[in-house]
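All protein chains but one are shown at their positions in the complex.
And now, chain A:
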Amino acid sequence: MASKFGLAGGIPERRVRPIWDAIDSRQFKNALKLVSSLLGKYPNSPYIISLKALVLERMGKSDEALSVCLSAKEQLHSNDSALMDDLTLSTLQIVFQRLGHSDLATSCYEHAAAKFPNNLDLMMGLFNCYVRESSFVKQQQTAIKMYKIASEERFLLWAVCSIQLQVLFGNGGEKLLLLAEGLLKKHVATHGLHEPEALMVYISLLEQQDKFGHALEILSGNLGSLLMVEVDKLRIQGRLLARTGDYKAAADVYEKILESCPDDWECLQHYLDCLLEDDPTWGSEPIENRIDAIKCADCRLSPLTDEVFDSRITRASTFVHKLQENLGNDIVRCPYLANLEIERRKHLYGKGDEQKLMEDLIQYFFRFGHLACFTSDVEVFVQVLSSDKKVELFKKLMECSSTISQVPAKALGLSITIFKFQQFLGNMYGLTVGGLEDLAVKMVEMFCMNLPLSKDLDPQESMHGEELLTMACNVLIQLFWRTQYFGFILDAIMVLEFGLTIRRHVWQYKILLMHLYSHLGAISLAYDWYKSLEVKNILLETVSHNILPQMLGSPLWMDLNTLLRDYLKFMDDHFKESADLTFLAYRHRNYSKAIEFVQFKERLQNSNQYLLARIESAILQLKQNAGNVDEVECILENLKYGMHFVELSNEIGSKSLTFNEDLESRPWWTPTPEENYLLGPVGEISHFPKDNLMKKREANTRTLIEKKALLPRMISLSIQSASVSFKDGVEVNGSVSNPNVSSEMKLLLEHYAKILGYHLSDALGVLGEVCRGLISTEVFGVDMIDWVNLAVFSSAWKLNSHEFDLQEREARKFGSWHDVDTLLKRCILERLKFLSNPISLHSTDFQTLVRLITEPLSWRVLLIQCYVRTSVPSGKKKKKSASADPSVLTLSSVVHDSIRSLCGTFEEAMRWLRNQNRKLEYEEENLEGTFLSMRSEVQKGRPGRVFQILETLCSSGSKELGDRISGALESWDPDNLVRKIVSGQRAVFSETLSICESKCRTLNALKQKISQI
């Protein structure tokens, strides 16, 4: 930190050091004392003033810190003799940034850089400011200035990267790239290049302009020697040659790479691409994607004639054969998998030979069938086979598996592969219930039988055969889906919990359990397993989809709050620090990383999950505080009254959204957070549904964000409506004029209705019909909450609008006080009727009830609080005048009725919830009952057989298992587990009940207040 001559920011370092030390050791009070006393000596030193601001900010005194910062800024601008060094400015910058005023720091640097135009430290600081602002043009200009001052390669490269960023983000075209190229060319001519990264940027710049030949020249010239790893250079060369269309030379290069890296699968594919000249947009997309797109149809990708194609294939086969011969060990898979790839390419060309492909697959199985990755290795090749051949292949693999290995671990590996392969082929769907059951039994038996193999393993290490239990769970859930015997879910849970009792670190089991417990409505258990995964940092973005959607519909607000808070904090922290890390990459001359970091930040900023979590977090705060209008108003103020969210809703249609969730880990029955096959009838599910599912997901998510983002603003406007309607006097038709609120609210309601697929007036018509019992609430479908929200907010709008009455007539009348309450009651009653049996109760159905209670019903109670607050003033005098107004009296009686109706609705829900909890107390009506029957008698085709295997193992007390596993088995307690599930279910009911009770208390208090009028 210290600069020359022991001075820091112009102050002797020995005087400043104690302050730094105090800050580093977080003794801020002491630091403030020290800095204040030093200020006495140097009252005009911008550095000391900045230090004071820094200390104040760390103490949480933001306002004071800002004002001190501004005075330091003022000193810098007004005092010509003030020292403007990077230390002072960077200290100021830190504080300004933490206070959310980075722009002020930029202006300080701009001022300083203008004053000392040859000071590189200041210019670099300024460049960093522009990196923070993502001002690529200004970055470029500043870097060029630095380059002019110092002629250093790195500054030129900073400018070039800034240009590339402008182009990547759509603000500049060919001319800019040409400019960058010109600058680099000139520099190379006079100074050469000295960093491999600089060369990489040069080449990427040429590639961006399709100047592949030119890039090749550069690479093979003197500059090429900058790349010290020969293979790296060859990879670039191969790519460039292919892009120039010189496939022959490119193939030669790839052969060279494969000779030194025979296991490089990507390289092998590029090699075949080049030999077969099969892709004009070479290198931009992996071949898997392209082939997936055409679904392995009999089409020719290659433009070659038959003879040339055959000769190229022969060359590839010979080369691959040579690679195989040269291999010294049997771990390298690529040259063997290459046989399959060659066959697949032939198939794509229309010259496929299924028999040969089958033989190659079997050979590969002989060699690598015991590996856990066998099935994923061969997936894409098996897809080429016809259905009959797939069945034939499976039979052959079964036959082979018994002959291959006698080594127990290897034999186990082969058996697992067979099971996995069967699941991959989708054979499960063709099996009878009995067949499925036998399969699950076999898997679990095999797991138990092979436990002794793992007895000496470290408890941290994966055990042999862990996958068997995952697969058994999948089969058991399939059985549940087919038979609707709830016990199969319990069997699946037992299998997984049993596995975790033996080794508690298997994350695959935990994820499955999270989904199963969520499905049963025992969300707190699901959340416990989630916590045990210790998901943090970037995994919050990729893994939390396994729990977040379920939590959003649950009444476990504290846990949900933690989940959302941790996730948003991680994302926001990254957005704050990302620019500094980008600058670090610039400083360390890793230019390509600087560009990558900017793109990555953009990707996270556009994360659908992030955008949704921001809205959900706001809605959660509102829900949690809906019992207190003042609190809600405070929250809304912090949310800028929901204005930002409305902007988000308006722009979401054109915004690019990213989906960063890692969906691979999800169970088969819920491939995305929005899909749950268990809720629907048994039917054909596509084995590779990814593309369609993703498109559907994207469309759904856009709609969801568009819709939900309107809520905070609608709540805010409704509160305003409800608050002015009494305060400012009621007009003849019962509404007051606040044209701004009214017209904005109308727009939002129209927008909201449009998202539901209706014009507002038609939507109100539908609501009216449901309200009068002409049609059922089923008409709302999955959007029930949104419909009821629309009803509640429309009613609030009515208070503030003349227009409503006109629409009301057209729309067959909906929106009176009474209507909304009737609708709310009807929705709750119909929902309660629907949810009858807690055992088979799907959590999603119950979630709708929770959301009805915690969203539209709560908003309604919140708005009534507003009416009462404004109609029952606190002062005695006001009270008198208010009660003198007859229209207020009329309204207060309406509100009174409304409160009574809402109380009744909540009481219905509470009665049902209490009843459910009571049912859970009786064994015969809960899981424990099901469990007892599973234990007592096991029939074929009924749940329990798998569970019995676990019981048998535990009671056998086998000595072969070693102390650790035996000890774990002794601690296995399925009865306790069942009790835990039941209490998990009860927890959700109890929590919902307590929310209802709190709403009733609020309503009763309002009733009291209103009776004062």
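In the analysis below, contacts are C-beta pairs under 8 Å (C-beta built on N, C-alpha and C of every residue); 3 or more make two chains touch, one makes a residue touch a chain; residues count from 1.
One rule holds in what follows: contacts and distances are computed from a predicted model.
The chain not displayed here is annotated in its UniProt record as "N-terminal acetyltransferase B complex catalytic subunit NAA20", chosen from "N-terminal acetyltransferase B complex catalytic subunit NAA20", "ER membrane protein complex subunit 6", "Trafficking protein particle complex subunit 10" or "Magnesium transporter".
When you scan A:K41, A:K536 or A:H759 for touch with the missing chain, the hit is A:K536. Residue in contact with the omitted chain (choice from A:D210, A:E461, A:D630 or A:E674): A:E461.
Only one of A:A372, A:A699 or A:L774 touches the chain withheld from this view, namely A:A372. Residue in contact with the omitted chain (choice from A:S135, A:N625 or A:S665): A:S665.
In the complete complex, the hidden chain is touched by one of A:V137, A:L584, A:V894 or A:V938, namely A:L584. Of the residues in chain A, those that touch the hidden partner chain are 228-229, 261, 263-267, 286, 288, 331-334, 337, 371-373, 376-377, 379-380, 458, 460-462, 466, 505, 507, 533-534, 536-539, 541-543, 570, 573-574, 577-578, 581-582, 584-585, 588, 590, 592-594, 596-597, 599-600, 603, 660, 662, 664-665.
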